[in-house]
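Shown here: the complex without one of its protein chains, the others still in place.
The letters A and B name the chains in turn, as written, and every chain counts its residues from 1.
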Amino acid sequence: MHVDIAVDATDPATGRTFLTWCPVKGNVRLTDASGAQAPVAVTLRNGGAQGGGQVVLDHQRTDSGSPQLALQLPLDGSPVEFWVAGEFQHPSLTYGDAAIEAVDGSGASLGSRDLMVRIRKNAVSLTNAERDRFLDALGRLNDAGKGPFQSFRDTHVAPAYYEAHGLPGFPPWHRAYLLDLERELQSIDDSVALPYWRFDQPAPALFAQDFLGMPPANPAQGDVIQFPHGHALEFWRTDGNDPIERRPHYNINGAPPANPSQGTGVISQQDTLNLGSTYVDFRRYENAPHGYAHTSFQGPINYVPTAAKDPLFFLLHGNVDRLWAFWQWLNHRNDPASPDSYSVLGAQWPSNRANGIGHNLPDTIWPWNQSTSPPRPNFTPPRGPMPASPITTAPGGAPRIQDMIDYQGVHGGALLGFDYDDVPFELPPGGPVS
Amino acid sequence: MNPKDYRRQVEEALKASSNVARRDVRASPGLQAGPDWARDLDELMDTARNAREREDALWRLQAGTFLVAQFAQYRPRYIQALQLAATDADQTLRHAAFDVLANNKDDFARRKLTEGLQDPEKALVSPAVALGLLARDDHGAATSLARSFLSADSDPATRAQAVRVLSADPASTSLLAERMGDKNEFREVRRASAVALRSLDPARFRALAQDILADHSDFQEIKATVRGALERDAATPLATPAPT
Partner (left out) sequence: MPDAVLGADLMRRATEADCCRGPDRDLLRLLREDAPIYAGRGAVESERLRAFVMECVSNAGLAPEAWAFIREELETGMDPYAVAAAARAVRSLPSPPRGIERLLRGAADRISAVDETVWLASYPAPQGAAGPSAVAEVMETLAIVGRLANDTMPPICADQTSPKETAVPNAIADLADVELEDQDGRLITFAELFSGRAGVISFFYTRCMNPNKCSRTIARLGALRDLVGDTAVVVAGITYDPAYDLPERLRRYGEVRGFRFGPLSRLLRTTGSFEPIRRALELGVGYGAATVNRHAVELFVIDRTGRLSAFERQLWNEQDVAAAVLGAEVG
């Protein structure tokens, strides 16, 4: 007797399945009934390796799935639907360490599907293998300055300031930017998720030589990162010839300093969340802690037009996005229709953007919208449409601000295909939304 | 842990970490008031003030530059303040100011750094730092200075930064190949030369890399560097973004 297990979040080209914390549909059907006379009772359960990713299952879309699910499979091979998600706080370490297994009443395996619970993690918690896969993909994306990474660098430039900074769209713009990069990394190695730098906590492992490195100990020797010979980022280049330069002006065995009484510095996660429970209040995090995280270093990362030359930018913004995601979850702020979830109230528009274009909910986001009409930047957008994902249809080639808010599909829309290790999927008060 | 239990845990931790309920918008007055860049500018420009306080003001202002629309009116004066700080008596403050100015490709900073390389009595930062900051502008004019330092200076950091300046100059390809292949050269300089040569003349880099790998007397570090590059070059080419 054999069953076939299918899951929606499967890449049709490779057959590989990737889950986040968000439930997705699956189905199971009998492919070999082996003489059974009645519908077959099967149990779906975790079939992955010890210590690997774990899944939870349910008959409907919920936030409270179970490690096992009992189903009756018709003899004619009709598929029976179920829902599956990664079990919160049990992400994978590598592809295939998680699986959905179907067993019969005696516990015999009838079939299984390997998968990965692919989650964005705190960079300092990565295994060496996870770290190296990430760095390898990043290095190949850069390709010694010749690769597509340059187009990411060319997107975060002075003429595009008002698309992304100092205005309400700062969080959704950067969420889209990270998603674009992550999908490019996954086109190189689909087991990679973008890690984040938890900047309000010590992270010396992130700045170790095997990860993002440090400059010479003596400041008089310059600020170029000294990677070990053969490191994946050894040949990292942007703008043709520029290596990674970065010198922390704080002790990396601790976190960058914070001064909450003054409203400055890399304030803690708690203080960030305490900025307020409405979007208008919360988005002030763009100054503290976000701006101060950038300016914790000498080097290009401390200046908007050059910040994206340093790959640390994307881990820094991974945490900026995680903070927003955490705040969204904590305050139930996933519904774009609510002004508490997103609002342009109080924005100080520059003179050429009195209508706030690029920051209203229905506005498409540059560069993915490919617009060159003023007040959008009038040069060729460095990035094309948002890359498609093999496991989800969202957000589409030209995402809108509103498409970046409910990234988990809490309110029933399609999920964007990423999750953070400490931000769960939770349905809104009132129960499941199908 | 299910989300409801996790929520309870998080909310309890938040309550315990602050004296007020999480949902009360009674965070510290500083966080509510927002930045005071006018005050920060005054502090940065106050040469009678302690250098560390002035440096703190510099980083507060630099953080402010991320709020572009709000900071725009302060920017001209901020650039002037940075230029003042770049000639300060305090070395750390000078280095920080030059760092920010170099990111801005500031012409005043370029002149001061160049003067310092031409005349050590006028140097405001070390030669390695000056060359490194000048190297951030690949449209700069420091190549002849860089060649001078590469031919005359024996400090490895200075030599490596000189190579970095030259990595923008196709006319320096032969010089870079020479440094890459010289077993008597500092390993950081050889590595910087390898990286530069790979960008300027990939075919020459590959040929020289093969020579290094075949040379039993050459050092493992440079072999690791060039081997890593050749392996990545041999990997499946990446697709570039599809045209729109």
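The rule we apply is simple: a contact is a pair of C-beta atoms (placed from the backbone, for glycine too) under 8 Å apart; a residue touches a chain by one contact, two chains touch by 3 or more.
The model shown is predicted, which means the values in this text are computed figures rather than measured ones.
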Return the single residue from A:Gly77, A:Gly105, A:Pro204 or A:Gly240 that touches the missing chain.
-> A:Gly240
With respect to the chain omitted from the figure, which of A:Pro243, A:Gly265 or A:Pro377 is a touching residue?
-> A:Pro377
Which residue from B:Ala51, B:Ile79, B:Ala123 or B:Leu230 sits in contact with the chain not drawn here?
-> B:Ile79
Touch rule applied to subunit A and the missing chain gives residues 146, 148, 151, 154, 157-159, 161, 239-240, 304-305, 350-352, 374-375, 377-380, 382
Please identify, in ascending order, the residues of subunit B that touch the omitted chain?
-> 68, 72, 75-77, 79-80, 83-84, 87, 104-108, 110-111, 137-144, 168-171, 200, 202, 240-241, 243-244
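In the analysis below, only the chains that are shown with their structure count from here on.
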Separation of mean Cα positions, subunit B and subunit A [Å, integer] = 27
Seen from subunit B, its contact residues with subunit A in the complex are 1-4, 6-7, 10-11, 13-14, 17-18, 22-23, 25, 27-35, 55, 59-60, 62-72, 92, 95-96, 99-100, 103-104, 125-126, 128-129, 131-132, 135-136, 138, 157, 160-161, 164, 167-168, 187-188, 191, 195-196, 198-199, 220-225, 227-229, 232, 235, 238-244
Complex contacts: residues of subunit A adjacent to subunit B | 63-64, 88-89, 139-141, 143-145, 147-148, 151, 161-162, 165-167, 187-188, 216, 218-224, 226, 228-232, 234-235, 237, 239-243, 245, 249, 259-264, 267-268, 270-271, 273-277, 281, 284, 286-288, 290-292, 294-296, 298-300, 302-306, 330, 348-350, 370, 381, 383-385, 424-426
